[in-house]
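What you see is the complex with one protein chain gone and the rest in place.
Here is chain A:
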């Protein structure tokens, strides 16, 4: 049995690039979805900021009401305090939108890196199997070879990263 045949069987069994290819592609797609979703969240946050700005404009207009007295002064003082808080929400929302964009992009890049690492880890498993060509064609021997088994273990640890499942769950529950 040639190494190529052995590797074909191994791929079918979820070893090496047989599994890393589809998973890497899926994580890459996940990264793109995170990028789009976080952009969408940031836009929503900016829309809330615009709503708050409209409230501020209304409050600003109230200063001009024709009313002079100590009571009116108290009213305008309350309006001042309130409007300052209202402006605070706009600054906070603008900050939050920017941070959401930065965080979303960073997460997307993290996932893209993970996708690349998964692909590399799969290729490393394949490379290990190829390096045994001529030494053995017996599949169990190949799989228990420390060179291959450690590379496969690394691949599996990447594939089962909690980051992937967490993001998948969030997207399923959220914007998908």
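Simple rule for what comes next: contacts are C-beta pairs under 8 Å (C-beta built on N, C-alpha and C of every residue); 3 or more make two chains touch, one makes a residue touch a chain; residues count from 1.
Convention: contacts and distances are computed from a predicted model.
From the set "2-amino-4-ketopentanoate thiolase", "Alpha/beta hydrolase", "RNA polymerase ECF family sigma subunit" or "Pimeloyl-CoA dehydrogenase large subunit", the protein name that UniProt assigns to the chain left out of the figure is "Alpha/beta hydrolase".
Although one chain is not drawn, the whole complex shows that of A:58, A:144 or A:157 it is A:58 that touches it. Set against the missing chain, the residues A:6, A:45 or A:148 yield one that touches it, A:45.
Note on the undisplayed chain: of the listed residues A:4, A:88 or A:141, the one touching it is A:88. Residues of chain A that touch the chain left out of the display are 34, 37-38, 41, 44-45, 48, 51-52, 54-55, 58-59, 61-62, 65-75, 78-79, 82, 85-86, 88-89, 92-93, 95-97, 99-100, 102-104, 106-107, 110, 163, 166-167, 170-171, 173-175.
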